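Yeah, one chain of the complex is gone here, protein chain that is, but the others are all in their spots.
Every chain is named by a letter (A, B, C, D and E) in the order it is written, and numbering of its residues begins at 1.
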Amino acid sequence: MKMKVFRRETFNAAHRLYNPNWTDEQNEATFGKCNNPNWHGHNYVIIAEVEGEINPDTGYVVDMKILKKIMQEEVCEIFDHKNLNLDVREMQNIIPTAENICVVAWNLIRNKLDTKLNLKIRLYETERNFVEYDGNV
Amino acid sequence: MKMKVFRRETFNAAHRLYNPNWTDEQNEATFGKCNNPNWHGHNYVIIAEVEGEINPDTGYVVDMKILKKIMQEEVCEIFDHKNLNLDVREMQNIIPTAENICVVAWNLIRNKLDTKLNLKIRLYETERNFVEYDGNV
Amino acid sequence: MKMKVFRRETFNAAHRLYNPNWTDEQNEATFGKCNNPNWHGHNYVIIAEVEGEINPDTGYVVDMKILKKIMQEEVCEIFDHKNLNLDVREMQNIIPTAENICVVAWNLIRNKLDTKLNLKIRLYETERNFVEYDGNV
Amino acid sequence: MKMKVFRRETFNAAHRLYNPNWTDEQNEATFGKCNNPNWHGHNYVIIAEVEGEINPDTGYVVDMKILKKIMQEEVCEIFDHKNLNLDVREMQNIIPTAENICVVAWNLIRNKLDTKLNLKIRLYETERNFVEYDGNV
Amino acid sequence: MKMKVFRRETFNAAHRLYNPNWTDEQNEATFGKCNNPNWHGHNYVIIAEVEGEINPDTGYVVDMKILKKIMQEEVCEIFDHKNLNLDVREMQNIIPTAENICVVAWNLIRNKLDTKLNLKIRLYETERNFVEYDGNV
Partner (left out) sequence: MKMKVFRRETFNAAHRLYNPNWTDEQNEATFGKCNNPNWHGHNYVIIAEVEGEINPDTGYVVDMKILKKIMQEEVCEIFDHKNLNLDVREMQNIIPTAENICVVAWNLIRNKLDTKLNLKIRLYETERNFVEYDGNV
C-alpha cells in the first residue's frame, strides 16, 4: 500500500531579496520592503512529504526518527539562526525567495533519502505565504 | 522548475442555504439549521494555490503582492461583511454552500490570473468543514 | 489547591452593529462595514475559564462534561446558526458587539454554575479580534 | 464540476508499537520509546477528503452531516478513548502506526461512502507527524 | 521592569481516570470513557509562565535555554511516552486528571527554578480542555 508521511520542522533566519544584476531602483520596484539592505527575517516552517510503501514488518513508510534527522542535519542546522544570503553556502548566488529556499531544501533532503521514496517539500515563510516543490520540471 | 505558491486571505459573511424550487419542508430537511431564514454567518478562509515556473530573475512564481491584490479585489472586497445571498451579484441564483462559493471565487481569480499559471482554491467555512476546486470538470 | 480549568466551544452566527438611537450616518461612521443592513457573520469561539478547588475524590475542579453541557445548552444552542439581532431573546435591545455577546454569555453560564466557582469568558470574533469578561464592574 | 470536500474529526487513544515476531531487542531498536509496554497515547486528528460532483439541487458534493456521521460511527466511536492494540477489533494483529491506523480508517469509511465518491484520509498523530492514504496500491 | 516569559513544550502519554476507593460503578459514573481499564492517551501541551525582572545585561527574565532544559528534564522526559498511572513515580496514588498532572508539573519545575521567579503552568489535554495552576491555595 502506498502512503504519504509528513514531518514538520522549523528554522528561523534572516534574508534579503535582491538581484545583483539589477539597479537599486529595479530591486526596490520588484522586492519592495523585502529588499531592505539591513535584512529582515522569518520563522520558517518546513514540511517534508514522503511517499512510499508501508513496510509490513514495521508499519512504517519511513522511520520518522530518520526523516527528522535528515531534515535537521541537511536543512535546519544549516539554515537556522543564519543569514540566508551570507551564511549558507547552498544558497550562494540564489535569491532567497521562499520558492528558491524550498528547491534548495528539496535537493538537500532528496540527496539523503532512499531513492524508492518520493519527496515533496512545503515551506511556510509566514502564516499567509507558503510554497511547495516536488522536483518536477 | 515548477512550483506551487499559496496565499491565505479571509472574509466574514452571512448566508442562508435555501433552494427556491423546494418547499420549506424540503429545505428544512436538507439544510437544517443552515436554512435559518434570518441568516447565520462564518469567518471564511480562502487559500489560492498557484502553480507555475520560477522566474529566474525574481525567484518568484508570482509576486505575492499581485496575488494578494487579485484575491482582495476580486473576492474579499466583494464578499467581506456581506450577505452572500442578497449583496453579491456574482452569487445571484446560486446556493451559497462552501462548494459554490469556492467555484465562484475560483472563476473570479482565474479571470485575472496569467493564463500560464494553474489555479486551485481552498475555502474553509469552519475549522472542521472545507472544500477545494481546481477548475476540472 | 486552587486551579483554573478551561473549555472551548464554537458557534456561528449573523449580526449587524447598529444603534437604533442614531442616524444612519452616525451608524455608518462608527460601525462601518459592520453596519451592513443585510447582515454579515462570524465563527465565534467561546472559552469558559472556571476557577475553584480540586475535588480530592475526582481530581476535577469541575467535570468537563458538565461545563460543556452548560456552555452548549446556555450559549451555543441559543446562538448557533442564528441572527444575534433578530433570533436571540437574550440579545434583544443590545448591540451585538463581541463585548456585549461576551457579557450575555457570561451571565447565561454564571446562572448555571456552582456559586463556589469563579467564571471568566473569552470570546473570539475573528482570529485577530477577541474579548474577555469576568463579571467585575 | 468536480470538487473536494474535507471534514475534520478527532479521537484520543493509547497504543504501543510492537512486532510480536521480533525479540524485545529488535522492537526496542526499531520503535524506541513508542515500544513502552505500558502504552502511551495521542490526540489523533482525522481529515476525510471526499471528491465528487456538486449536486446542483443542494450545492453539496456530500452532505457534511452525513460525512460527519460516517466518520464518527465508523472511526471515532470505535477508536476514541480506547487502546488501539487491545480494544479495537479492526486493529487486531496490525501494528498501530499512524500509517496502519490511517489505512484501517480509510477502509471503514470507504465501506459506507457512495461509490461515486473518491476518498483520501489524512491522520495527524502529533502536530509534527502525519500521514495520508487514498486507497492506491 | 517586571515581565512574564512563556515556554511551550509537549509530551504524549497514556492514562486512566480511576479512584481506587470507589466501586467500578462509581468510577464509570464519574469518569465515563476516561475510565477505560485498557487506558487511552493524549498529546499534552505544557506552557510555563515565568514572571520576574528583566536582567539589564542580557535583556532576559530567564534564559529560555535554561527554562526549556528544566521543563524537558523535570517533566517531558519523565512523562513522555509513558503511562501516567503506572510509569511515573511522581504521579503515584494521584488520579491523573489534567488538574493533578498540572500541579505535579508545577511542583517539579518550581523545585528547579530561581526563587525570585514566579511560576504558573498551563496544561492542554486536548484542543478544547485545558487547566492552569500557579501554586496558590
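Here, contacts are C-beta pairs under 8 Å (C-beta built on N, C-alpha and C of every residue); 3 or more make two chains touch, one makes a residue touch a chain.
All values reported here derive from a predicted model rather than from experimental measurement.
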Chains in view that the hidden chain touches are A, C, E
From C:86, C:103 or C:117, the answer for touching the chain not displayed is C:103
Cross-chain touch to the chain not pictured, restricted to A:28, A:80 or A:134, is A:80
Considering the complete complex, of C:39, C:60, C:79 or C:133, the missing chain is touched by C:133
Contacts from subunit E to the absent chain lie at residues 1-9, 54, 57-61, 63-65
Omitted-chain footprint on subunit C covers residues 17, 19, 21-22, 30-32, 94-100, 102-103, 127-133, 136-137
It is residues of subunit A that touch the chain not shown, namely 10, 12-15, 33-34, 36, 38-43, 80-83, 86-87, 126-127
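FYI, only the chains that are shown with their structure count from here on.
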In contact with subunit B as well as subunit D, sorted by label, we have A
The chain whose C-alpha centroid lies farthest from that of subunit B is chain E
At the largest C-alpha centroid distance from subunit C we find chain A
Centre-most chain by CA centroid is D
Whole-angstrom distance, CA centroid of subunit A to CA centroid of subunit C, is 42
Distance between the CA centroids of subunit A and subunit E (whole Å) is 34
Note: subunit B residues in touch with at least two other chains are 127
Contact graph of the chains (line, ring, star, complete, other): other
Here the pairs of chains that touch are A-B, A-D, B-C, B-D, C-E, D-E
